[in-house]
Every structure is written in structure tokens, then in C-alpha cells.
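The excerpt is restricted to a subset of chains, each kept in its original location.
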């Protein structure tokens, strides 16, 4: 019958080969990152790799971590608008758990509780979306308002200081020379996220749901459960983001976070994850977050007026996504 | 180090005796010495501020509520989402009008925009008191405010002294469009340009969140390794700027604005050189008091200065400073 | 006889797949030309090139009535008098039947304004003319697949084109509807027009076509005059070998053990008191007209739709099935009739789709065993002869029939006690069909309880040991295979509503 035989697929590919191939797919956003970086090396005064790279990594760590979680959500075809204010809420709760004025809990317990707060936030999103069928946009928009309100209520609209130097060390310390712990944690969480996405049921089902929810359900998969779990996962990453973010300053500002969701989503999409679900790319997300942060830092160092920074960032985001689209079109047209 | 020596330092320290011991707040500040009639508890004084989500405004609210309690008035307090949301604020002002309060206090985000609503308020015979910053209109009976330009100049003056009147200085301002934001930026720039010719000022950058401010400050420091000082024009900008400086490991003089726990700690332990504080509690208190007087039909002065002061590690615990700081 | 259309030297290359190479085709005026070939032979691709959806590789020529043309896009095709009913439904679910019918048609609006009243009236006229009973105002999303197919047919016929292509138009239709369609086709074909008819159902090819062209693996094999050949010969042209088909099942269930028992099944919309049993090793066929409720039975048993009453027993034990996950866990597998919507993950690859229902066997502590998935995926792709460059190919790039095979593979991998096949050979070629019948047979000898829902009576007769016939949401009778004929099945399938009410009372 068929001549194009299914046939033993070209001898089992090695993992390394697979990884290289999938890295090549991510090449585009990586290329964009390099181009932007080199541009700034040339045109921004004092933009020297040695100083700037650790800095960009540190600054991108929090948003990048949140974007890791958002990659799963977007992979299911959902969206999480509450990621920014949810991050702030988790940070406020970190303050409540660990600052001297409030509960002053030991670090380990405090961190655990913060992660639980993130998970619960995600769970609420997940229940609303998976079990009550509220569209993700609306459910997480409502959560955005609610978490923002709660942050202000709980903190009494005051910033909270977490004096514990160990807390600060989570972000600012350097286990590895030249690389802040925040960046290290970001990379480790990125690897974990990549494993979850590529090698576990959670990741597999998340993408299946994003690809065809009904077909996934009819395959006997408990779609509601896994969808809710995806939001819980995202909530936990958000809480990690909150720890990295507030740890940097040892300080939490309860009114922050609004608008951050757009940066997070932009990082994910620039990284090649499809907003309609079914396809996701962790390494891409990480590159996306770095690209956004490199732009911010570089443009500022070039002394571009801030109004123009907005315009330029908008255009670069467009170019990055468009070039990626072109590349895919060409790839599938061959 | 300097202590407070602003254009209006005398009043500042005098007026900052604050509502805490408000048994006699009238004598402390109000140039017009009317007595303050007690309300009957049914009337509302409505304050429309510039925000609700920062401690500064919560402190204003606290002062206002103190006065309300003392003189038996109900106090309502609202503010817009952020300092750009002018129209939202005007909507809140109009909604305040519709709830028919006895008087309204208003901290205009944009001094020129409120005209039509103010006319409506006037037509409804509701007295209106401006606070925090002025309004381009004759309708408010008085303005209870800090002179932000002078306050920023005071910050500049201290900065200049701290860096020995020379070197590169950066600005991380908290807002680009509001009057307060501009004044706090421009007041600093103007003073430097007039009085410190050897100080090189960088283009101001804008950041209203701690994270943004930190990243901005780091970028400034990296782009200008010779930087001597950076000024942050409100709590978030100042704290973020300080963090940026710490992360860069650069030796930079950071001068801030407003207070808050983190800033106070930083100033106490010397990480931040000092900051300007306004008197938010007092501002709220005086606004309500002025409103009560206006309800009573008393004459009010054109301007009621709620003062500001420079504070640093040396004077942070002085009673007249401490009363205006909040955590 | 004049040549209406001639395709010369058509090739088409997709990434990794040469779908067509140097294909030739000609259509005479006044004829119905059958186009046959196995799944993935390139039939749909050729027709998409003809109607401007795909661009052929350079060198291809399309001659319309002796003039060489280049079909630029769908609209251009339509202007040239070429229209097509696609293999996959192309309806806009959120618009009404009438709105779909006139979507994008010149003259359906005045200066940009549309008048729905007028569209409805025109649609009603058209349906009258074609003898179809369809409500122009119904939303397409509320129609069954079969009814949507009818709308597609009506739309294609209403274009008054010179050349009409029908790509498996009857895949979702029952015999009666197919007959009606043939009536329409005969009305359509005049000395000025021609029709290209694609189907895997050989009896249809025999009945409606004048000539048949055959493709195999993207190659043009030849053209024959229908009356002059036996269908067997066409089939062997298609598959390159002889295929024989028994008309009846070759095995008998050996056990009396009841595996699945359904009692008093009711649903809000349609089903009334449906009860039946399937024994170990038995194949129970479900026959009935379009909309009789066979799919609804399957979905209700599987937990995909809510029941309002009825109990389900497995191996004598009552099982509470509330959703598909419950059903799969208790060992029921369901192969949906609507592949695109309910069956496949188009942007995942073949092996992932194959493993989808059986992931419990492919992970340890939540970590996926990719190697095992690949092995099993490859094994089943070979077993079912899925035509794909590798198991890493995205499913969306397979031909319809091959997608169907992957869905079957998915349930085979899961290894359920009860398997419900809803239209298992929809869009599957003759050669593969027989393979699937063999598979079903094999599964039954392994002791599985199997339900096969089919709109093709020969198919029902071929695979079922017993046949349940449905009408209007009721089971109107059971027939043993030995007693069943197309005639007595049809009799039960056309029991009137009034009679059923009488019975129930």
C-alpha cells in the first residue's frame, strides 16, 4: 500500500539531536536577542556585556519566571491577566508572613506559605475557568481586580519591608560568581518548566487541551482537573516570581503589578507560544523575557527619551513576531 | 549635612506640630484664627485626592478622618487609579457632588481640567477646598498644599551639598504629566541650573514603580559611570533608585522624597542621604478644618501651607519631623 | 461528446510529501466522472488545485473548454464555473443555514446591506426545488453533520456552475439521502455541464458515474467506462492488488456473557427508553436514518452528553458514568463520527494522537515515556497502514482517511472491553475498509464487546452479529445477522412516529 512508509522512523533520534533541532526552532527569538544586543553594544554608551548581562538576567528573572507559568496557561489556549497583580499579592503575603511587623515567620516556612498562596490563587482561577466555564479572560480579569484590592487592604496601602537578609539573598546573593541567585533560580525554574511541558502528563495534556479540548475530553482525560492544575502551576510560578521580585528590594509595594501581565504575555508570545493554544515553547519564553528586558535597559542607556522608548519597543515587538511568522511560513512552504 | 532650611522653613517646623496633639491645631497653622464649630454628625466632607493606593494618600486620609472625628463630621475619601487618570478623577469629583456633601476637598491631578465640574459644584453651593496642589480657578476657597517646586529645590540644594557641588546627577521622576510630577522634577532641575553650574544634570527618566525605578537607576549608573547622585521624586522612585544603586555597587548619593518604612530605614542606616517629607497627615487635617470653616461661612486665606522639610539621619527622630513621617 | 475540462501534468509537492505527480484528468460535457483512489492518493489535492485553493507545481495545465486557464483563487474558480463541495465541512456554525448558503455570493446584498428575510425566502425556494427539508433560519451549529452536509450540497448546486466537484458528499449521508442526492446530480448534469464525484463507496460509483478515473499514490493510473468494468477491477486499479470482501461476518461470538448492558436510556432531546445488551465477543450494529439517534446513544453511554435516565452495567455491575473520563476508566472507548471536531489533535503528531487515550500506560509518576509512545505509535501506524512520512508528522497534514486510522489506533492502544465505533469507515478507502472490518473481527474474537454505528447498510451487515435498528430515538427492533436484509432493516428504520407513540402508551 503506502509507499511513503511509516516505517521505523529514521533510527531513534538521540536526545541531543532532538534538543538541537528544537533549539533551532527557537533560533529566531534568539537571533533577535543577539541582534538587539549587538546593536546596543555598538550604540549605547557603556553597554558592556560583562556588566549588562548579569544585570539583565537579574532584572528579567521575576517577569521571566511568571512568563514560564503563563506559557502553560497560554498553551491551553487560555490567558492569565491576573499574573501581575497576583505577583504583587503573593509578595504582600510574603511581607505578611516574613516581615518583622507582621508574623515574622522563619524563612523556609514563609516561602512555603507564599508558594501556597500562589497555588491557591491559581486554583481559584482554575476552578472558575475549568469548573464554572468562565472565559479565562474574564475570570483572570476579575482576579486581577480582586488581588489588587486585597493587596491594598492587607497592607493597608503601605509598603512592607522584609528585613530578613536571607530573603534578600534569594535574589541578590551569588552562589555562582557574576550571576545573581535570581538569575540562577530563573534558569533552574526554566529547566523545570521545560521538563514539565515536554516530559510530563501535565504538559502533554495542557497542549492537548489547547489543541482540541473536546477531543481531549473524549479521549477520557479529565480536562477540568488538568486545566485547573495548569492554573495552579501558573500560580506557583507567579509566587516564585513574587519572591524574586520582592526579594530584590526586600520591599513590597502593594499598588504595583498592574500592566505587568502584558509584558509577561508579550514575552511568551515573542517566544513562539501560540495564543490559540496547542503549541508552547519554554526556551522561547525565556528568550522573550530577556529580549524585552534588553530593550528596556539598552534604550535607557542609549538615552532615548522615554516616550520614544515606548514607540521603539512596540515596533521591535512587532518585528520580532513578524519575522518569526515569516520564518514559519517559509518553513512550512518548503 | 544640612538640616531643613527651605524657603519657608520657619512655618514648616511650626506647622508640623501636627494633628497628633491636635487639641489646638488651629493656632498652629491657620493664619485665620476662627474657631472651629462642631458638626452634628450628619454632614459629610468629601475629599477627592490623587490616589488611594499609596501610603502618602492614606496618611492624608488619616489626617482628614482625625479632623472629622474631632469635629463630628463624616469624611469620605476617594482617588483615581493612578496619577494620569484625570478624567476618572473628575468623574469621582462629580459623583462626590451628587452625593451632596457639605463640602468638598479636591487635589487636582491636572490644574486646568476641572473647570466645568467646579462650576457645577459652585452652582450647588457646596464649598470647595483645594489641597496638595492648586487649581486654575477662583472657585476653591483656599488651597492647602506643599510647594512642590520649593520642596524639590530643597532636595536639589541638599544634593548639591552632598556631592560637593559638582558631578553628574540623574533624576528618576515618578510622573511625567501631572503638575506635581513636573514640579518635583523641574524644581530640582531649576535649582541646580541656577545654583550649581558644575553639576551636570542628566535627562530625567520616569518610573512610578519600584522595579522600574531600580532598573532605570541601574541603566543610568551603567551609562554614566561617573555619576555622583540620583534623585527619586517619590517613595517608589526613591526606594527603587536606592536599590538600583545598591545592585550596581556604585557609590552614589541618593536623595528621595516622601517617607515609608523602607525609606526611613535606608535613611537611618545611611544608605540614603536624606529626603524631603511633606506633611500628609497635617494636609488632610487642615483640609477638613478649612472645609468646616467654609461650611460655617468663615473667611479663609488664599493659601494654607502644609509645609515640607528635609530630613536625614541626623534629624529623623526630631519630634517635628517624626510627626510627618509615616511607615 | 466535447471535452469540458482537461488537467495535464499536475504535480504538487508538500513538505515531505509528493502528493501528485504528473496527473492527467479529463471530464466530458454531460457526464459524471468518478474519481477513485485510496486514502491519500491525492484526490482532494487534485480537486483543490482545480478550484484554486492550492497552486500546483510549475508545469501544470488546466484547460477549460479548450482554453488554457490559470485558476487564481476560489472566487476566480467560481467565475470560471467551477465549484466544489469539500470533503471536510466548511460551514460557519454561528450563522444560519440561509446566511451560510449566500455567504460571499455576489448579489446577496444591496450596497453592502443584507436582507435576511429575502435570503430566507430564497433559501426556502432552493430547498423546495431540491426537495430538501431544511429550516433556513436554523443555526448551522445546531445541525447534525449530515444536515450540514445537505446544506453544503444545496450551496454547491445553487451556484449554477458548469463543473461541480463533490468530494465524498455522502460520507455523512444514509442510503435514502444518498438516493435523493443522486436525483439532484442527475438533474444537474446537462449537455453543458459535468460533475466529478469522489467516493469510497463502490456501489455509489457504480450507480452514478459514467466513467471512472483512478489515482494511486499521487499517480494517474487510468480511466475506465463504468458500465464496461466490474467494480472489482476498479478496486484492483486503486490498490494494485485484488481485494475480496465477504458480505457477512466470518466469526460468531462464543460467549453468552453480557459485557455491556444499557437499560432505559433517555436523553432530554431525543432518546426514549433505549435498552440493549452486548455480549463478550459480539458486534452489535446500529442502523437507522439520519438523526435517528444512534450517535446520541453512543454519546450518552460514553458520558459525553448528559442522560436524563437510564442505567449502564458493565459485567453485570452498575457503573456510574457521568463523563467521558468515567467511561474510559471503566473500559469503554468511543470513536466519534466527527473526526475533526471530536477525534483528533490536528497540531500534534501521529504518535501523540495514538497514545492520547492510553496515557496511563505511558507514564511513570507523571513523567512521559516518549520512547514507548514512539514504539507503540509506529507499531499501530504500520498495523493500520497509516500513510505518513513518520510518526512525528503532524496529524493535520494527513489525508482524511489516514487521520481516521490514527483515531482507531488510539482506541486500539487503549485496549477497552467495550468499543463503540461511530461511522468507523467514514472517508476510508475500500482496501482500508476491509482492513478495518478485519480488525473489528479480530477484536471481537479477542472477546471485546463492540458497537458499530454505520449509515452504510452493507457495512452493518458485513460486521454485525446482531443489528439494532433505530428510529426517532427509539430502538425499533433487533435482527440477527442471519435474518437481516437491507429491506427489513429499512422497514424498521422507517417506523413512523405515530406508531412509536402507540407502542409506548
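All chains are identified by letter, namely A, B and C, in their written order; residue positions are counted from 1 within each chain.
By definition in this document, a residue touches a chain if its C-beta (ideal position, glycine included) is under 8 Å from a C-beta of that chain, and two chains touch if they have at least 3 such contacts.
Note that the structure is predicted; figures quoted are calculated from it, not measured.
Colleague: Only one copy of each distinct protein chain appears here; what is the full stoichiometry of the complex in this structure file, written with the labels shown?
Modeller: Tallying all copies in the file yields the formula A x2, B x1, C x1.
As a convention for this text, only the chains that are shown with their structure count from here on.
Colleague: So what shape is it, when you link every pair of chains that touch: line, ring, star, complete or other?
Modeller: Shape of the chain contacts: a line, open at both ends.
Colleague: From the centre of chain C, which other chain's Cα mean sits the farthest off?
Modeller: Greatest centre separation from chain C goes to chain B.
Colleague: Hey, how far is the Cα centre of chain A from the one of chain B, in Å?
Modeller: Each chain reduced to its C-alpha mean, chain A and chain B end up 36 Å apart.
Colleague: Just curious, how far off is chain C from chain B if you go by their C-alpha centres, in Å?
Modeller: 73
Colleague: Could you grab the centroid distance between chain A and chain C? Build each centroid from C-alpha atoms only and quote it in angstrom.
Modeller: Whole-Å distance between the two chain centres: 43.
Colleague: Counting only residues that touch at least 2 other chains, which ones in chain C make the list?
Modeller: Not one residue in chain C touches at least two other chains.
Colleague: Which parts of chain A, given as residue numbers and ranges, touch two or more other chains?
Modeller: Within chain A, no residue touches at least two other chains.
Colleague: If we count contacts the way the header does, which residues on chain A are in touch with chain B in the complex?
Modeller: Result: residues 44-47, 51-52, 55, 58-59, 62, 152, 156-161, 163, 172, 245, 248-251, 253-256, 293, 296-297, 300-303, 305-306 of chain A touch chain B.
Colleague: What residues on chain B touch chain A, complex-wise?
Modeller: 52-55, 57-58, 176, 203, 205-206, 209-211, 214-216, 218-220, 222-225, 235-236, 239-240, 243, 247-248, 260-262, 265, 326-327
Colleague: Enumerate the contact residues on chain C facing chain A in the complex.
Modeller: 15, 17, 38, 40, 217, 239, 302, 304, 323-325, 327-329, 333-334, 336, 341-348, 352, 356-357, 359, 363, 366-368, 370-371, 374, 378, 381-382, 385-392, 410, 414, 431
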